[in-house]
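To start, the structure itself, in C-alpha cells.
Right after this comes chain A.
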Amino acid sequence: MLLHLVKKDILLVKKYLLFMLLVVIAFPLFIMARNPEFLGFNTFLISVIFTEFMLYQYVSIAEMKYPKATALLCGTPYSRSMLIKARYAFLLLIFTYCYVAYTVLALFVPKVEYLTLLSTLTALLISTILFGVYTPIQYKLGYERTKYFFSIVIVATPFILPALSNVDIRLDFIELSAMSMLAKCLILIVAVIAILCISLIVSIKIYSKKDLL
Partner candidate 1 sequence: MKILISNISDKPLYQQIKDQIKDAIFKGEIGEGDPLPSIRNFAHDLKVSVLTIRRVYDELEEERFITSQVGIGTFVSTGNLELIRDSKRHLVEQVMLELIQTAKTLRITKEELNEMMNILYEEDGQ
Partner candidate 2 sequence: MSSILEVTGLNKSYGDFSLSDVSFTLEEDCITGFIGINGAGKTTTIRTILGLVTRASGTIKFFGKDMNKYEQELKDRIGIVLDDGGFYDELSMAEMTSIISPAYSRWSEQDYKTFMERFSLNPRQKIATLSKGMRMKYSLTLALSHQADLLIMDEPTSGLDPLIRSQLMEILKDYMKQGGKGVFFSTHITSDLDKVADMLILINNGRILFEEEKDILIDTHRLVKGDIKDLTDETRNLFLNIQETEFGFSGITNQLSKVQKNLHDILIERATIEDIMLGYIEKETKNNVITSR
C-alpha cells in the first residue's frame, strides 16, 4: 500500500520530474566543465539537496491545491501515518536516484569519479538532517508559511559553494581521524536511521492531530 502512495507523489510531480531528473545528470557535467575541482562530494550534495527540495516543494504545492484529495485519501483505509511514511520514502527514492545517476555518470565519463561510501553516507546524513527538521515543521505550519525557507535555500546556494570548501576540510578531518572506515560508516548509518525515525515519529504525531479541512 505504501508503494501506491509513493506513486501518488510521483504522479503529482509528473510535470517536473523529467526536468529534475535531467538536472541531476546535467549539473555534474556542468561543474565538470566549469569547476572540475568541485566534483565529487560537493557536487553530489548540491544536486541531492536541490532535487529533493524542488520535488518536495512541488508535491507540497500540489497537495495544498487539492486539500479535499488528501481528505479523501484519509477517508480510505490509508492511515495518516502511511501518507507521511510515503512522503519520506519519496525523498529517499530521490536520493537513491541521484546516487545511481551520479554513479552511472562516473561509469561513462572518465573525469567523474565514483563516490566513496563515506561521502555518500555523509551526503545522506546532511540531507536527512535538513529534511528531518524541515518536514515536521512543514506539517505543523503548513506549506504557506514554510515555503520561504525553500526560497532562502535556493538563493543561498551560490554562497554555499565557498562554504563547501570548509566542509571539504572537515571531511578530510573525518577521513584522517583514527577510527576505522567501518566504524565511521556505521556511525553515519546509525545517525541517519535515528534522525529519520525521530523525524517520522514527530511528523506523524503532528499530522494525527491536524484538521484536514
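Candidate selection criterion: all candidates are chains of the complex that A comes from, given by their letters.
Throughout what follows, a residue touches a chain if its C-beta (ideal position, glycine included) is under 8 Å from a C-beta of that chain, and two chains touch if they have at least 3 such contacts; residues count from 1.
Not measured: the values here are computed from a predicted model.
One candidate from 1 or 2 touches chain A in this complex, that being 2.
Interface residues of chain A facing candidate 2 in the complex, by the touch rule stated above, are 1, 4-5, 7-8, 11-12, 15, 62, 66, 68-69, 71-79, 209-213.
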